[in-house]
Structures are given as structure tokens and as C-alpha cells.
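First the structure, which I've put down as C-alpha cells, then a few questions once you've had a look.
Removed: one protein chain of the complex. Kept in place: all other protein chains.
Chain nomenclature is as follows: A, B and C, assigned in order of appearance, with residue numbering initiated at 1 for each chain independently.
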């Protein structure tokens, strides 16, 4: 821990053949509303950036309050405000142009209320140059006719995936919700249907109530929890998913520091989503987390991220040799 | 807020005809392992106390670490250590004897791996004098052959409920898990099957990873999140359940203060479960929360808990008159 | 790293001051650690939540001009009622030594009065002057407050009912021409800010301008408040002109 960075680690990783110079991925819905903001995240340390989810038609979203910091995390019910896929194409085109010279990958994010809607948006979006498409089947803020239903059902999520894969050759990530009984089952279904990766997780449904007035705080009443409170849920989901599928996972939820990122990689993630950290650590969130991660890796003599990924399971099958410096204590077994 | 307590409120509530002198209920698994500890909670302000869940046969539980404070909540994987229903009967008998003079209700908690096992334990337990039986169909720590499966399926949870109701006339509470897509659906099913009340919620599955070693922190790897991080999930679940059933709810999850209790009641709970607060606020947790609740009610001119219960929904249907002092601002509508 | 919760805090209204026919100041019980130029999100349950400049922090104060639904609801609040405050957020004005010209239009005078008081304490030797503009005499705000702080005030009204006839920017031009000022701090309508930016650039002085924008989250995440590449709730609402030329 206190060792000086002797040698800096290679922080790059690959998702569906796309190289990310850093494992940090700007999560959808944060700063993803303009090419300028996407570029800002890229320049400050993200290895890939995800645009705000767009829907076939424009949406104004919910009334305020839409985002609140409740002390142990954030909760939001933006209601997917977005200009619709038509305008989104311009944003993606320009963002792609700006990101290419930086070597940072662009992920488009789409949502729709039918599998067909997903496929139509995917076909449009694929033409304007994103490196990947993320299928947001898990936004919890849209009522039963929309969104959530896909991530809650293995069959529905798989159908969306298959329909999209049929119209584009771009790598597809499917973004899953923690609000299901068995997230691994959903992950298996979408991977069987052709998903090239999984983004896990979206926010966890919750509610804040103001004691003084007796009112729900969010205008939408319920919203999605993100930030610190979400981290153990996200780690568990990523670990569950990594145990059953073999595609890369963008582990997302409550990553605020380099150590959080190490935990997420240890759970089995290939890359690490960063959203609420922008609130908790300010606009330098990406560079801070990237530098902490680099320092940790160097301080522990790691040369690349493969030496961290999935460590929890290496440890369980403790006969498996690792190239990590041995962690004192744990490999003594019970003979001591 | 700053008003002096002019008149103290009646803090009693009723669950399935049983009177609780205070709405605070000791949650199962905390202090519920002996008559002395149950009495201690009762004497310090609980209106009902729940014994630790017992299973048909004794269980040693998981290895340590079993409980960790991760900064925004606790996570535990005790693994339901308990002496088995046989020994539990002695505990309940003695606890019942000690609690009766205090007017505090005793809730037995049972779990089993078959509906039949639940019924058998319920029949035994019913004979030794608890006021209610809680069916813990939601413990997340027992692997797929046990526990969780019931709370995750409306049919399975309903079957457990019906089998137990068939063998005892004692009021039955069913304790639900947040780790389902639609907790309201499960609640409806168990109420249709005869449940007299709902305890919501049990812990939310999560995982901690130690960055330094790469190991899962809990010996069981995954565990259940409780405490502050759980509160918005619990409020949402209680509100969801209260919207579809008409039985009392013991709203449980992250209640650490009197204001938290007000929020839980506002979401629609009749009583308020208290578990992790014993860690966060020490052994006086019950008396602190009870006194804060009393002060809040008095300061807001409330005479009883009915004036708080379900306020979130009164507000939505804002034409409904309430006996609460009008909350400034919100009843102005949009006319300005 | 732990900011603690910044969720809405209920504040009882102590005083409701009718500043002019369309402007009301709400003085609240309690205080808020913040700097002049920062804003807070004001919430009325069941109605809406919108950003307002902090017009004083101890006691906490907001100055609200009546525009539409929400500002009307705020103005209808009475002492004893409750207002919910989430914040403070954003970047405020720098408190730096050097003679400073404050330029306010409409309710923009409110955060400037807060700034003037803070400058008096932080940089007691700096000369601070204010130039305030409005359409007509009754619209002028906080003139007495500046006076009380010993801040010389120059006024402009479009109809000439008080101070010089015309725009406040004419006063700014003449005051900057004296070369007595090294700093300009402005808050008001966007057109005024543009003109002040231009004049400050010409005079080579350091200018900080407080902009408005449509805000949702208020905390730098959602992108709703983007204005020329900046998030006004995170990078602003006060922008340093020197660096970005806006």
C-alpha cells in the first residue's frame, strides 16, 4: 500500500473487441446529454463514455424534485428526459467525431417500449458511429408499460437483445436491473440471445419521504437509488452474473474511488461504470478514480487489470495460482 | 418542530387485534436469542418483540465474519443459527411469562424448507403462548433449497401461509424480501392466503469485497443489507404493499430515529421494525426512538398514529381531508 | 468524500418582506454555510422545486420575483409556514481584494447585497460600489441595503423615474472608464450580462457573472443546465469571464 509506484500498470481493457484506454466508463444519464460533456468525461479519464438513454420519441421527463442526495446515496426519477432518437443521432455523430482522436469509446444508449422499437432505434443509431450500443431495458421510472418489464423477464430481455442483434453488427451491451429475483438468470438469457456484454447495474427502486410534510420527496414518488448505498448490491449482482456468463461486464453502482473500482473488478467486472461519483467527488471524479486505481495497482505490483479481475473466485478455488503478489494470511489454509 | 410537547400522543397501535403499547417492534434476529434480551428490548421501549427465527432442526450458522458495518449500512450472513424449534419452545414460554406483565407482545419467528415444515413448527410454537407468529419466508442466507424460494414466488409464499393458518388460530405475519421484482404481488398472494399482517422487509442481498485481499468479506460471500442503506428500499416496499393490501404492515428497514419512524408510518406502516438501530444508537435505541417519535408527534399536534399512517397517499389524493395540522405550501395546488 | 446528505431541510418562514410589487424576500429560521453567488433548490411539496440565489445565509434568505406558477406559490407563503431548501450548490463569487463594481439587474441585486456584505468582512479595504438597473423606479431592489453597508450605489431606470435614464450598462461603462475598478461582479438578465462581459473585456478587468439556466438535478449530473459547454449548477452559476470569454 505504501510502496511507491515502481512501474505503472497497463489500465486498458477490451469489451467486445473494442479497446478502452481506461476501465472507467461514464454511466448513462450522467453528463451524456451533449458531445461537449461526453468529451469532458473522456478527457478527464474515462475509457468509454455512454450517452444519455434516448427513446424513439422525445420525452420531457418528470417534474422536480428529480434527484436527491439522502445521505447514503442518491435517488433519482428523471423520467428519461431526452430529445428522441432523431436528435440523438446528431449528438452521437458529433460526439463520435470528438472522441475518435482521444481513443475513447462511445456507447449509445437506447430504450423503447417494444422490442421492435429497440431494433428500430438501434438501426438508426448504428449508422452514426458509436462503438457499442447499450440496451437500457432496466430504467425503473417509466411505469409498467415500458422499460422495467424487459429487464424483469428473461424472455423479454432476450427478445429485445435478439431483435437488436438482428439489425446491427455493432457490439451490444444489455443494462440490467437489480430489482429482479435472479439477475444471473436474466444475464444468461440475454447472452444466449447474443449480448456481447452486460452493464450491471441500473439503479435500485426506492422512495424518500419527507417527514415534515408527509410527502414523497421525488415528484414521481419512487426513484432509483445510486451511489454508496448501491455498491454492495452491485458487487453481488456483478459476481452473480460473472459466475454464469463469459462476456465482459461493466460493473456499475457506487464506485467512488480507486479502491471501489478494485472491488468491482475483483467481483468479476471487466470495466467499471462511474455515475454518481461525479456528485460525490466533483468534476474531477474520473481523474481522481483513475489515479487512485493506478496507484493501487502499482503499489501492489500489478501490471494489468487481468491480475485483479474475478479475484473473489480465484480465492475460493484457492489452488488456482495467481500472478498477484501473495496476500498474506489467506493462503495458509486451516492447518496453520 | 420547535413547539413544546403540549399533549403527549397515544403511541399504541393494533396488529391483528393485538395491542402494542408502542409501534416499535424488535426485528427478528436482533436480541431475540433469549428471554432476558427480549425483555430488555421490551423494557426499553418496544411495543412488541420478535424472537430469532427458529428452524425445525438446530443450525450452527455460517462461519465468521458474519456481520460487518460497511459505512452506509450493515451486511450480515449469520446463516440462521438457532437451537431448533424444540429448544425455542422453552425460550418462548419464558419470554411470554416475562412480557405479559409489561403488556408487550411476543412474536415467534419460524422458518423451514417446506410448507409442511412451517406448519409443523407453527403448531408447536402456537402452544407456548406467543401473541403472533412471523413466517420468515425471506431469509437470504440459506441457499436455494431453503428460505428465499418462498418469498420469491407468490404461489409458494401463499402456500406456506395457508398451511400455517390451517393449523393455528394465532395471527400470522409474513415477512417478505425486497429481492423480488414485485413485492406487492407477493403481499397480495399471502394476504389472500390468510396472512393477518406483513413484515416488510427482510435484508437486501449484497456482497462486500476486501480490496486488499480480493476476498469476499463475509464467510458466506453474500449477505443481507440492513440499516441506513436499506431505508429507501423499505419505504418503497411498504408503500407498494400498502397500496394493494389492507392488513397491518410492520415497516422494517433502516429505522434509526423518530423521524425515520414517522417516514415509515407515512409510507403506510402500522408499526415499525427496529433492528440495526441497536448497532447505530446503542442499547438505548428503543427508548431514544420512542422519545423522538413522541416529541415529534406532540410538536406537530398529533394525538395518535392514525394521523400519520399513510400520509403519502392522503397527499396524493389531496382532496381527502386530514386531521393533521395543514402542511404549509403543499395544499396550494398549482393555482398560486 | 462524505458530503453528508444534502436532502431538503424544512425551514420555517420568519419574515415575508414585500420588496416591491412583484418581489418578495423570505427570511427563514436557521442558517446555511455557503458563499454569495451559490444557489439552493427551493421545494414546495406537491408543487415544484426550482433554483434560487441565496440572498443571505444567516438567517437564510431568498428574494423571489413573481414570474409564473412556482414563484407565485413561494410569494404566497406566510410567516410560520415551511419552505424546503436543498443546497447550497454551485460555484459562487470569488472574494478577492481590489476595488469591485457590483452590477445588478432585477432580483440580481439580492445575491450582490449578500456579496457586498461578505466583501466588507473579507476585504475591508477594497472599495465596493454598486450599479443597479431596473425598468422603473419601484422595480429597484436593495438600494437601502447597499447604502447601509457603505456601498455607494448608482441607479439607472429605463423610464428615468429614478437615477439616470437608460440601461445600467451605461453606468458600468462610465465607472469602468475611471479605471478605479479591477473587478466586476454581475447578476441579472442575460442581455445585461453579455453587455457587462463586453465592457469588462474592453476595460481588462476581472469579471464574474452569474447566469441562470433550466435546472433539474442541481448537482452536476443530468446535463439539463448546460450553457455553452458548462454545467451552470456545477461550473456556475457564477462564471469567470477571463477564462471563458462568455
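Simple rule for what comes next: a contact is a pair of C-beta atoms (placed from the backbone, for glycine too) under 8 Å apart; a residue touches a chain by one contact, two chains touch by 3 or more.
If you're wondering where the values come from, they're calculated on a predicted model, not measured in any experiment.
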| item | value |
| --- | --- |
| Sole residue of B:22, B:50 or B:66 that reaches the chain not shown, by the stated touch rule | B:66 |
| Touch with the omitted chain, as defined above, among B:31, B:118 or B:150 | B:31 |
| Sole residue of B:11, B:46, B:78 or B:183 that reaches the chain not shown, by the stated touch rule | B:78 |
| Identified contact with the non-displayed chain, of B:215, B:237, B:262 or B:293 | B:215 |
| Touch residues of chain B, complete complex, unshown partner | 29-34, 36-37, 40, 52, 61, 63-72, 74, 76, 78, 81, 208, 210, 212-213, 215, 217, 219, 256-257, 275-276, 278-283 |
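Here is the rule we go by: only the chains that are shown with their structure count from here on.
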| item | value |
| --- | --- |
| Euclidean distance of C-alpha centroids - chain A vs chain B, Å | 33 |
| Averaged-CA centre spacing for the pair chain C and chain A, given as whole angstrom | 38 |
| Multi-chain contact residues (two or more partners), chain C | 10, 45-46, 82 |
| For chain B, residues contacting two or more additional chains | 1, 315, 327, 329-330 |
